[in-house]
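Note that this complex is displayed minus one protein chain, with the remaining chains in position.
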């Protein structure tokens, strides 16, 4: 009998801390859970269907497992996984807000899930109306003119935006080579700049934590295609000089790109379009409650000002005077950036979230997000360093640099201890300009009681023993994980083990 | 700010062993998750709608909690709960087999869930066909003539059966007063006998673990209304003398009642009807994969022989020659035993399970269930006492009586240690006729690998330290629970605490 | 065949040989030859999963759905309330769905705590002190209430209001055949129960609001109970707790009811939820499971089923009830739905039901030929009479896309129709309903 670990809840921490075996260990030759529709189609042999040079003799080896063991395996894995539905997730820059169950229902309507993306417009008017209405709503929220929903994530939105920049400059005074980004920018920004065919020019932040406008002016010339900004920036601070910045960049013929990862902070309060931005991407999986799925799928629509609209990716759904939606390719479109129409079901989720909140609800979202962040910031004052202790927006950055000097308590250890306290950790060591950074974003869906509990836990940790913290976490499904070893002795698959 | 524990995953053992607060502790005045359809109905005040002697001034106090906290609370509770979907559940007499996800889908079809039970037959032909077909299928499986699907659980089926007995005797020689049950019977049997208006007469088991036929004959007379048997019995043994027993009971004009809790063992192998039983109840939540739901809902249909059919509860769905189903009341019906038509969605689940398995599949279920039980029984030979070490059916009873004498290892401690090993415990201290009983039912859905792991765990425990076992379990969300205190200082609600 | 049996043929052969057997048939050697089923079960062979689902869909499509096919105005113990995504997706997580009764509390705190919260919520709704972990349905809850009262008083006779759901009364009579309990049927006058003014009943059983939707005079019932030394048993609509005084407020001894309105779809009548609550003095006669708070070995708060000596598995023929498997999962859904509503949401829900009901009733009564069946005050349901018998009315209005209500039996005078309006019914739906009603009785 093949050795397989059997059906004990070996992984579920509900019963001890054993590992969950892989499906390959649970596999037993000859088993399957599969079951197919009876079709009555003639049952030709493989040899009659596929010529021999192509026909494999052995089917690819998959795990062989019963439905019962399959369900138990993955259910046990979920008991080894933290999630928003289990508790607070103050992961800075990620906007881990609660994802309403209503949107799960909306995105699983068969009339949305069972539609082929290549079906002609006449058969998909509902989807096209949904997408067109969502483009509209996102434009109102950002103060832009037109949008594409194709980019499947924020980084894809960034690259799309940079390609729009290229297309624009190509037809307006010729190509430029540099894109400016602040030193506090998220890593996807410079990475996208490179893929966009540009060279990254970094502008430092000043002691306020904002773009150093003087330094920026020094870097601006007619070879600058544009600037990418996050506002509020990754320190959670609003770029107060944004109007001046926009003026300066536009003066040299550059374009302003808005990284919408932090849009949650300003919903209904102010709009990138009004700040002078030309291109905006949004992370629907942050601001508009599309769940993160353990790392996606998300959606990263891009909205632009009127002058850039002709360059948008296509096709886009457009409502005709006859009340019928058709697919149209913008005149000077840069082309497709997705196999089909983007992460459609994620878009449907976001649309249902916008409908449920409405204009008033979205502003309340921003208000509560900013209120929570500032309440927690002041709660931590005197306990952690607050390198930029000024009114924050939806998030703020604390630091353990003093605690590290004093007793060796590192941001990483605070993060691991917080896991033991029952909370997910904040983002650590980002932005790079802050030493021992703890980037904390409570989001608007956490109650004041949750904030109090989180503040108390962070205070306990700061007051606690640093040496002890180095051994945290101990109450989690596994203890502190050896990341160095993973890279040193790479085991990327089950089959790669000796 | 009201004290509430906040949003940490305080309960999820994934992050430590704190308690999950009650929803009442999470409650904060003024909060709600509720959201209603916009109706346009005039908004009269309460005072205009309800006369003052009835109108309450304050609404009943419920927890006041956000959707986010509500979801987190109950999700965390699920991380404190073992279940079949997490691992093996060898709980004797409970048939904790895997519940196919297919049946979840079948039972949540809107065409089944969104039907009012009082809707006229013309509008519910699908449901009526389903119920009629299920009655049919259950009759084929049990070898009976007609059935009622109304009883919502096994115990309700028992009482229904006993009332059928009464109704029968009332019209055949007048009322009788005694019902015989074996000393190995499940507690619901005698409890139902009392509610059926009968007096319980207990017949002992012989050294084979079977009904002592001689002792039975002594107890049989014309005041015996009938006998209730489980076959295989609660020791997991087939009542080999069933034909003789049936003859003897029928001789004195008594009826035979079959407690179907153990039907899983004989599907497609033999049938209660062929054994001579007159009345049969089934536990669809055991044999037919209706999930237990933490203690229900189940379904306990009752099938009877032809002579008892006229007494069945009603109304029953009957197919007319015109192909239309109608509700009909059996001629001498004992009347309703359920508010409506029984636990309809549970019945739909069971029907889909029967369709998917078919006659051949159901026999395979019994074969594998019996195979698993006997394999494990022999695996434990020499490790635990096997008071009745003979070919078992779907379950068997082991005992720690020798281990208790030897080193004080009790059945209860074995059960608690098994939790630490990642398995659910067997049923303990039942049946009552076995000292320190461990009643083990692996079910057919556990793989040989799971049986091996379970056998190994049970062997480790028997070999382990008994004193240590008294402190088990330690790796569970809570440790050994003080049951005595719960009864001594009764706290039945949150509001009853001081 | 046998999708859900994981064993491969090789494994089966191996296991058999380890048992010294050469075929699966030999596993059944203890089954007398004569009793073995030759030729297998008389059932169709197993279907594949997609084929099975298709077969179930065919059946589902033969029903007219409330919501999509029919606008529902039927109640009578089964109400068309919203069950939000939150409740469906949380209450039916597989740990709740696939657990057994919590016999091992150390690994069942999830179900146990959810039940403890359910018990607390139910007591708050009913104004009682103890609740059990659920019974089967409204009918079985009434049966158990009567059993408790009989045991508590040593009396056999119960005054039974005709305002109690007729199907529940049927079930009471069915079970009385075994227990020998006697029922004195108490007529309605103007929609309210007329009690005998004397007697020695074990209990009075009354529904609030009653089957016709009318608000019974519980204070008067309490007085009669006091005069006669009987217990007051009240079947209660949990939605009413949003607007009406609880039965506890009027001094009820036992409060039961049908819990379907919170968290359970219409479901063709089941699984539903039998609510059972009583005063603490009766706790040792409580039927079924009871969850209590206690501590674990380390003194941490924990929950466990308690006062188990009442139950069948221990007390056997002397048990307070025979109930074992109950409706736990439905109780959990009830608790989740109620917590979803919260205090203000519960009141809002009750108000919306009452408003829609008032609006529909006023409109129907403007149609001539349509008369109120009772004039007592109502809450969320009402009865009318019309020139057309209720059953004919319902059949005809189905063609217009309405489930018009529930035809009333002759005991309520003929041509009666019971109409219920929930928070889901819009003004437009009600107007269309009234128009169709008028058309149909012309």
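Some notes on this structure:
Should a chain be cited, it is by its letter among A, B and C, assigned in written order, with residues numbered from 1 in that chain.
Assume a residue touches a chain if its C-beta (ideal position, glycine included) is under 8 Å from a C-beta of that chain, and two chains touch if they have at least 3 such contacts.
In this text, all values refer to a predicted model and were calculated from it rather than measured experimentally.
One chain is not depicted; across the entire complex it touches A, B, C.
Touch with the chain omitted from the figure is made, among A:145, A:390 or A:407, by A:390. Residues touching the missing chain, restricted to subunit B, are 1, 14-15, 28-31, 33, 35-38, 66-69, 71, 75, 100-102, 104-105 (touch as defined at the top).
Although one chain is not displayed, its contacts with subunit C can still be listed: residues 49-50, 53, 82, 84-85, 89, 93-94, 424.
The rule is short, and it goes like this: only the chains that are shown with their structure count from here on.
Averaged C-alpha coordinates give centres for subunit A and subunit B that are 46 Å from one another.
Centroids of subunit B and subunit C (each the mean of its C-alpha atoms) stand 19 Å apart.
Within subunit A, contacts with two or more other chains are made by residues 1, 14-15, 28, 31, 66-69, 71, 75, 100-101.
Counting partners per residue, subunit C has 3-4, 6, 11, 14, 47-49, 84, 86, 89-90, 94, 107 as the residues that reach two or more other chains.
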